[in-house]
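Every protein chain but one is kept in place in this view of the complex.
Here the chain labels run A and B in written order, and each chain numbers its own residues starting at 1.
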Amino acid sequence: MALTQQEFAFVSGLVRREAAIVLETGKEYLVEARLLPLARRTGTVSVSEFVARAQRERALADQIVDALTTNETSWLRDREPFTAFTDTVLPDLMERRPATQRLRIWSAACSSGQEPYGLAMLLEESLTSSRQYEIFATDISNEMLDRAKAGRYSQLEVNRGLPVPMLVKYFQRAGTEWQVGDALRRNISFQKVNLAAPLPPAQPFDVVFLRNVLIYFDLETKRSVLRRIRSLMRPDGWLFLGAAETTIGIDDGFERVVAGRASAYRPRAATTAPVGAMRKG
Amino acid sequence: MVIDDSRAMRLILRRIVTQLGFEVHEAGNGREALELLEKMDEPPTVALIDWNMPEMNGLEFVTAVRSQERYRQITLMMVTTESEHGQIVRALAAGAHEYVIKPFTPEAITEKLALLGLVPSGTMS
């Protein structure tokens, strides 16, 4: 009944591609244990047969990715970027943007939705009621987008780094789960976007959250992703990366700035960036 | 301080917060916890509080602690199976600061303590 090397290679390749999770050899037991309930549910006799079917059926492959990446995402655990967002970035934008201008925020790898809903909560709490905003939430995985759109979270998920005043204010109980309310949903739109391919046209963004995505790309892809994102940002916009990520040495079009206790990145002003280049040329 | 009538639950919580560097005092219900507070030289940083306990339940304990100025500094975090929307609102109204619903993973406790600024936010369990 044990998975063959080839079956394990298929599964580990799949989750590496789709979820950037590395399953080392020796984790066969974990794969088998997580896939057994799926195999039973679909009526296949063994995990091996289930894996064989998943190589032909996209929907089953999605289920595998889901089953092996069930670690709940935390909402606002990483306090520094979110504090920088509310205490530094929003006051800056409110000052620079006319009161009637809608703020545009992009959650570029929204996964199961905790980041865009979390940002919506912070905006609801921080902005005056007349100030409008919209959040563009994108991900490469259809499965993740469906979950994010549904906005239903298990008890284990709402336990993860979500301040309880936010839970009672913006969620309702729905059976054993919690449902995000309309106050947060109405300003978020979801779309499938592959950051490693040309981006769909969009109005420029004031703030982009691109956390823990770049680490999974090679240098060349990182560079092109950052360049494409920069082309969709306002010249005085803000980019947040994961704590282990930077634009330094990858894309000189950004400069690192300190925002509270976090680092953020801003497009280098067009007038200063080319100076060195001009002198040379 | 860990306040729960279940020894199993006290043990689970003790393991988690000990790893975060906290010294743990245990009480089996709200009344025991109040007595323990009286005896302590310095009030604890945070209390993790079950709701349903004999003698004095967690909500009564929160109300009692909030009524005393000298305990103002203690952060009160409910850790309970009570998970109806209205119950959580009641606990917050009584003065609880945070709330974890049972069952919980160790990360849930760590992250809530991080939100409260009681452990560094980068702490991974």
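One rule holds for everything that comes next: contacts are C-beta pairs under 8 Å (C-beta built on N, C-alpha and C of every residue); 3 or more make two chains touch, one makes a residue touch a chain.
The rule is short, and it goes like this: contacts and distances are computed from a predicted model.
The chain dropped from view, which UniProt name applies: "Chemotaxis phosphatase CheX-like domain-containing protein", "Formate dehydrogenase subunit gamma", "Branched-chain amino acid ABC transporter permease" or "Peptide/nickel transport system ATP-binding protein"?
"Chemotaxis phosphatase CheX-like domain-containing protein"
Which one touches the absent chain: B:E82, B:E98 or B:E111?
Looking across B:E82, B:E98 or B:E111, the contact with the absent chain belongs to B:E82.
Going by the contact rule already stated, which one of A:A9, A:L30, A:A59 or A:L219 would touch the omitted chain in the full complex?
Only one listed residue reaches the unshown chain, and that is A:L30.
So one chain is hidden, and I want to know which residue out of A:R17, A:R40 or A:R227 touches that hidden chain in the complete assembly.
With A:R17, A:R40 or A:R227 as choices, the missing chain is touched by A:R40.
Even though one chain is hidden, which residues of chain A still touch it in the full complex?
Given the touch definition above, chain A has residues 29-30, 33-34, 36-37, 40, 70, 154-156, 173, 175-177 touching the missing chain.
Name, in rising order, the residues on chain B that touch the hidden chain in the full complex.
Interface with the chain not displayed, on the chain B side: 4-12, 15, 28-29, 52-54, 80-84, 86, 102-106.
Simple rule for what comes next: only the chains that are shown with their structure count from here on.
If we count contacts the way the header does, which residues on chain B are in touch with chain A in the complex?
Residue positions touching the partner: 83-85, 88-89, 92, 98-101, 103-105, 107-108, 111-112, 114-115, 121-122.
Provide the residue numbers of chain A that touch chain B in the complex, in ascending order.
Touching chain B: residues 72, 74, 76-80, 155-156, 158-161, 163-165, 167-168, 172-173, 243 of chain A.
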